[in-house]
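Worksheet for the structure shown next.
A single protein chain has been omitted from the complex, and every remaining protein chain is retained in its original position.
After this line comes chain A, so read on.
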Amino acid sequence: MDMNEIKEIFFQECEEQLAELESGLLKMNDGDRDPETVNAVFRAVHSIKGGAGAFGLDDLVAFAHVFETTLDCVRSNKLEPTQDVLKVMLKSADVLADLTNAARDGGSVDESRSRGLVKELEALANGELPSPSASAEAPAPKAAAKPAAKAPPAPAVKPTDDSGFQPIPFSFDDFGGEGDAGSDLPTYEVIFKPRYELYSKGNDATLLLRDLSRLGEMTIYCNTDELPGLEELDPEGAYFFWNVTIKTDKGEDAIRTVFEFAEWDCELTVKPLEEARADATSNDELPMVPVPFDLSILDETGATEDVAADARAEETAAAVAAAETASNVTQMAAAAARVEKKESAAAAAAAASAAAQNNAAGAGQTIRVDLDRVDRLINLVGELVINQAMLSQSVIENDTTGTSSINMGLEELQQLTREIQDSVMAIRAQPVKPVFQRMSRIVREIADMTGKSIRLITEGENTEVDKTVIDKLAEPLTHMIRNAVDHGIETPEKRAAAGKNTEGTVRLTAKHRSGRILIELADDGAGINREKVRQKAIDNDLIPADANLSDEEIDNLIFLPGFSTADKISDISGRGVGMDVVKRSIQALGGRINITSKPGHGSVFTMSLPLTLAVLDGMVVTVAGQTLVVPLTAIVETLQPEAAAIHSFGANHRLISIRNSFCPLVDVGRILNFRATQANPVEGVALLVESEGGGQRALMVDAIQGQRQVVIKSLEANYTHVPGIAAATILGDGRVALILDVDAVVGASRGQSLKAEMSLAAVG
């Protein structure tokens, strides 16, 4: 495995971490204060930073580091994750994603944006935000306040800690007043206790300690107390640990940074020396004897219980003292409340780590498989299905009784192949979650640009659909979201005037319905301005001025090519790409799109898409001796035309009357040039299909053979795109049948020539 492969794995993992990061932040945004969520977010950034460091991706490391520091403040309850804070963090997550992509593909990122965010993050980390805890700390002397604000996480919330070591998260910022009395440089005591894992991962305690010595003057004391007798000694075990006293002005944060990549594999205690001494003496032991600061152990042993109580009392006193300097009664109450919180925090942390373990056990095991391999398997299964159908057909042809054991065996084979096909398709099925997550970023960005306040609610993001559908879904969905935010949702002022919540809501829902996936995009904006749409359509010559249209028909006008109602062409939408493009790409996926709108209450776009692009339910028909497949989703109904219902219209058009409305009759054989003259409609069957713009067409075919699920085969692979034909398939008799592109055929019947396209697509 060479370096590039490892790097590729790193980037794949980055994608997962980024998704984790974003979903975690969004959860926090929705008011989730579970410490495990915060931890997951922190871990994601930390892992990206760690990996990026190994590959020398300095930009990424630098940004991730600042981000991590700020997250750390949230993790250790220094920073209240308010909406404002989370807004900055979500933006940072976006930049982190950009930086990762840039590192992978060599692109560039908006440097001013990332620099701005770095400043914002640093400001947050330094407590420069009007939150209660920050203002309580503000009056403390700066030298002490800074390391305190950046204080690292309490180890108790570390989920990887398997030693049973469960200290209480203990914040030292309340002791700020005492810290800076004494020597000119702050002195820290560091207890570094490596575990076996640290060495097994190739880390070296010597190197870490050497790094530490660069921070300032230090004395090291190696503690051998835990070294067992020879008979119990594990030759590969880790028994030594080190007490380091270091004088440095770099702060506690810098000390922690040294041990950063070993953090999970050692027990590390860093604290200002005075504190360490105070703890030690309160334990009635000599100052230099190493005592891990572990209050939970003290709690459990009854004999030292009052010591723990003392420590708590001390903490309360210090908190009160800090609050007094702020001379504010409410802050005093807040500070006291925080001490209360910390006591319950230990229990909460224990519960959280237990929950994390449960989660890890509950999550299904997954493997990473090359997509090509899955596709090859799917192709082979497609062959199997065809082969099985061919076999059945030839047995039926040769077996007159129809009850032989061969027949029964074949039926079982048919069931098995169907099951195999379903299972294989399930491999490609993926939840729509990644696409939905991308949308949340787009909503954020556009909301920012337009100065609107928008909340995106996603539902059913675990709904599964074929990967190809997911990949192709992102683009039309992005466009629709842009439209919804830019045109749909009103400005906060207008919303306030209309008596609505100033925060607009966009709701994105996915669900399965009758073998298809239904995606709904609803906004609570102004809805479609039908007068404006109608006027615009008239101005653009899309409809005649006196056209009598239903509300639904007017709403659907926005899907016509070249339609945009925005008053001004904004940077976000209205760049000449309209909803017609959205509609076309949805239709290219074999889907349908619809809009319903209520003036003043918003619009709902509903998309219905097939679950897979590999198979299709089709109606097998005969046209001029050729077998064609018409996608079932396009067909509204089938009917046998009567001579009386056919009316000639002009020179070569005919209409068919269906329940008192007239519908143009389209001869498929003529459109596809399979025959020179129009067939007699009475001898054939009409398929009523829904076409673009809501109108209906009756497609004339000679006969219907039946309905069947067919495996879609590309025509483009070896041939070329053929107008009027969507793809090919292989039928039970082993012959190729063409799948009709209903919209193209209908378009051709409107006078748009298929031949014009043909000249470009001709093949030799």
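The rule we apply is simple: a contact is a pair of C-beta atoms (placed from the backbone, for glycine too) under 8 Å apart; a residue touches a chain by one contact, two chains touch by 3 or more; residues count from 1.
In this text, contacts and distances are computed from a predicted model.
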{"item": "Missing subunit (named according to UniProt) among the choices \"Flagellar basal-body rod protein FlgC\", \"Nitrite reductase large subunit\", \"Chemotaxis protein CheW\" or \"Energy-coupling factor transport system permease protein\"", "value": "\"Chemotaxis protein CheW\""}
{"item": "Which residue of A:Ser213, A:Thr245 or A:Asn379 touches the chain not shown here", "value": "A:Asn379"}
{"item": "Chain A, residues in touch with the chain not shown (by the definition above)", "value": "379, 382-383, 386, 626-627, 672-674, 713-725, 728, 730, 734-738, 754-755, 758, 760-764"}
